[in-house]
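Heads up, one of the protein chains got dropped from this complex, but the rest are sitting where they should.
A, B and C label the chains in the order they appear, each numbered from 1.
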Amino acid sequence: MEALGIWNYWVVVLLMMIGLYAVIARDHLVKKLIGLGMFQVAVIMFYVSMGKVTGGTAPIIPEDVPAEGVLYSNPLPHVLMLTAIVVGVATLAVGLALVVRIREAYGTVEEDELQRMNGAGS
Amino acid sequence: MSEHLSALIVVLPLLAAPVCLLLRQPTLVRIWTSLVAWTCLILAWTLLGRVETGGTISYSMGGWDPPLGIEYRLDALNAYLLVIVTAIASVVFPSGTILTGTSLPEGRQHLYFAALLLCLAGLLGISSTGDLFNVFVFVEITSLSSYTLISLGKDRRALTAAFSYLVMGTIGGTFLLLGIGFLYQVTGTLNMQDLAVRLPDLLQSRTVLAGFAFLMVGGSIKLAVFPLHQWLPNAYTHAPSAVSAFIAATATKVSYYLLARVIFTIFGAAFVFDALHLHWLLLPLALMAMFAGSLAAVFQTDLKRLLAYSSIAQIGYMILGLCMASEAGLTGGIVHLFNHALMKGGLFLAVASIVMRTGSSSVAGISGLGRKMPITMAAMVVGGLSLIGVPGTAGFVSKWYLVVGALERGWHFVGILILLSSLIAVVYVWRLVEAAYFGEPEHEVCDVPWNCWLPTWILIGGTLVFGFWTEVTVGGAAAAARAILGVTP
Amino acid sequence: MSVKPPMRMREKVLLRVASQVFIPLILLFGLYVQFHGDFGPGGGFQAGVIFAAGFVLFGLIFGLEALQRVVPLSVVESCVALGLLIYGGVGVSCLLRGGQFLDYGVLDHHSSMHGQHLGILIIELGVGLTVAATMLAIFYAMAGRGRT
Partner (left out) sequence: MTYARVRVKRRTLMWIEILLFALLIITAITIVRLNDLFAAAMLSGIFSVLCASLFTLMDAVDVAFTEAAVGAGISTVLMIGALALTGSREDQQPTRLGPFVVVVLTGAMLIYGTLDMPAYGDPGAPIHQHVAPEYIAGTTTEFGIPNIVTAVLGSYRGFDTLGETAVIFTAGVGVMALLLGRRKRQGKVESTDASGDGNG
């Protein structure tokens, strides 16, 4: 895994940018939320990557085995990212609820049409 | 119990929110929400007193000392901020106009109050935590509850405004998370004090630089700094009126605090301004915000949108104080933060009263209301004068300090530009006065009951009181400015 | 999401029988994940999700009304609130026992390690309750939308 170097982070950055592009460039509101989700998961991937220790194991201490000499991956990024995943799904839920209401109120969920309808004044 | 106050001030509204879901009865929930806000104000006031006499308060959550556990840390700056936020909450929450303009059906209003309490808890959490990741968690609590609150506006455009804010806000929040990750990766810590100790050796690292950039951009999106402000006008315009009052008066202030904390406490003014010369980026943005915001406000036909654009201009003034990085400049910025909370809170509450009586917030609709709703419109005028910065109002005090700060740094043109942009404010405030006092009345209405105009006048009266009695505001702000600049008095 | 009237589903005996086997298993697995979090991966959040999945499956097969008869909306709403209150309540009881907020060590006067165990167990329960109830509330909200 040594060969990956910081390449690993570059791939993660690429994933983030694909997600971000979907958020900014696409008009369909659900597509935007999917993009937002990909962006967030890529950030989570970034955190988890930095917690990895080559040759380490998952941060669960096996019973009856002395703790010394065993290399563990860093547990702190994992803890932080559990929170980040929760934040992601919470945002998605509220976002989708908004999309459902927007559809009911406007009859469409395409951003350009919504802007046109808002611009015309309702 | 008293040593736990700095934890309780956040925990109280956070746990009061679920209680709303258990109480459900609308009147009961309203009383409960107000009681919680008042208690928080008392706590914040006590804490400010403690910080003034005893210095910085540090509290270790779970008994784990930092950097192992999460630290809550109060100094002169955030204790001052806690008082501002809780004061606004305790005036807005009990207001009779609180339900004006919400689309919630009867019987589900307790959810609205739960969201208000959550928003308050989030703002207080961001203000008092000393842990960078904890900031992110509370930023998200604030954001999610604000999306909900904004979407409850009556007009269907509230929904699209809330959605755009959700997208922008989540990008901003995720940028913050990235910035935090970058800093964490090179230091191994999330505690702000610990970061401040470890970062000076690493300032050459490109990772630190990128981390700083992402924290600044993320924070700026939340603060609506000039080119990143697009979400703000729609959100403030279509949100329920009292929500606009609460969010306009508090949320931007807390984001401003966050930026100041990152710049001054974590990185230090020397790195940000002497090495990176960030003021040469922020200064033009602040000036553009002042002019573009004020100019846009002149042409608005909706009262709330007018106030929203004026907010963008006021954020420009505050950023101006930030980039001076001197005691006078920062004092100006922080006093302006306080004064702007009072005037915008008051003005939006006045608009809430107008919406309650006339059903709309258009500028044309206030025609002749000077005679029909004298108390509310008088508040509107005084608030407007304070926005301009007329001597005798609080707005004058903060602009005075900003001009002094600009002259101190030798930026004479900035001083002149502050005066010029205030002249534009005269134009949009005059439009309101003209319509209200010289127009023909369109609506046969009477003024709002006392529980609607009293909250408005508490805030607007504040701008008058603090226009003369500057000891408290300027004194507190100067102490806060010294605290983050690391100057001992 | 649109929950169709369960009439056609009712005929599908296989589906109903299978669900009667699977739903208890899912709930059991949820409980396992809830209480096994100290030892292996898992904890309140994941358990809450699994628990909610069991109920949602029930709703999909037997219809929304049937599910709401088992767990009424008002109960779900209260549970959303209760979970957070349980978590906060642990923190406050730590204060009352003389510790810092969320310092579970003081929950047991004899052994701080015991106290920590107890604290983590209860807060995980709170997390699980809020998560499961919230998921269910979201399901109710969206499923209710589809039929009008």
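In this text, a residue touches a chain if its C-beta (ideal position, glycine included) is under 8 Å from a C-beta of that chain, and two chains touch if they have at least 3 such contacts.
Fair warning: this is a prediction, and the values are worked out from it, not measured in the lab.
Participant: From the touch rule at the top of the page, work out which displayed chains the omitted chain touches.
Facilitator: Looking at the entire complex, the absent chain's contacts are A, B, C.
Participant: For the chain left out of this view, which of B:Leu23, B:Ala44, B:Ile84 or B:Leu118 touches it?
Facilitator: Looking across B:Leu23, B:Ala44, B:Ile84 or B:Leu118, the contact with the absent chain belongs to B:Leu118.
Participant: Using the touch definition from the top, which of B:Ala17, B:Leu77 or B:Val92 touches the missing chain?
Facilitator: Here the residue in touch with the unshown chain is B:Ala17.
Participant: Mind listing the chain C residues that contact the chain we can't see here?
Facilitator: 1-2, 37-43, 45-46, 49-50, 53, 56, 73, 77, 80-81, 83-84, 87-88, 91, 101-102, 104, 112-113, 116-117, 119-120, 123-124, 126-127, 130-131, 133-135, 137-138, 140-146, 148
Participant: Can you name the residues of chain A that touch the chain not displayed here?
Facilitator: Considering the whole complex, chain A reaches the absent chain at 1-11, 13-22, 24-28, 30-31, 33-35, 37-38, 41, 44-45, 48-63, 67, 71-83, 85-94, 96-101, 103-107, 109-110, 122.
Participant: Touching the missing chain, which residues of chain B?
Facilitator: That gives, for chain B, the contact residues 14, 17-18, 21, 27, 30, 61-62, 64, 67-70, 96-108, 111-112, 114-115, 118, 121, 125, 133-134, 137-138, 140-141, 144-145, 147-148, 151-152, 154-156, 178, 182, 184-189, 205-211, 213-214, 356-357, 359, 448-449, 451-452.
The rule is simple: only the chains that are shown with their structure count from here on.
Participant: What kind of graph do the touching chains make: line, ring, star, complete, other?
Facilitator: Contact pattern: complete, every chain touching every other.
Participant: Any chance you could check whether A-B or A-C wins on number of contacting C-beta pairs?
Facilitator: Taking the two pairs in turn, the one with more contacts turns out to be A-B.
Participant: If you average the CA atoms of chain B and of chain C, how far apart do the two points sit, in angstrom?
Facilitator: Here the centre of chain C sits 36 Å away from the centre of chain B.
Participant: Would you mind pulling out the distance in Å between where the CA atoms of chain A average out and where those of chain B do?
Facilitator: From the centre of chain A to the centre of chain B is 28 Å.
Participant: Rounded to the nearest whole Å, what is the centre-to-centre distance of chain A and chain C, using the mean of the C-alpha atoms as each centre?
Facilitator: Here chain A and chain C have centroids separated by 24 Å.
Participant: For chain B, give me the residues that contact two or more of the other chains.
Facilitator: Residue numbers touching two or more other chains: none in chain B.
Participant: Among the residues of chain A, pick out those that touch two or more other chains and give their numbers.
Facilitator: none
Participant: Mind listing the chain C positions that touch chain A in their complex?
Facilitator: Against chain A, the touching part of chain C is residues 39-41, 45, 138, 141-142, 145.
Participant: If we count contacts the way the header does, which residues on chain B are in touch with chain A in the complex?
Facilitator: 133, 136-137, 140, 144, 147-148, 151, 155-157, 159-160, 162-163, 166-167, 170-171, 173-174, 177-178, 181, 184-185
Participant: For the complex, which residues does chain C have touching chain B?
Facilitator: For chain C paired with chain B, touching residues are 77-78, 80-82, 84-85, 88, 91-92, 95, 99-105.
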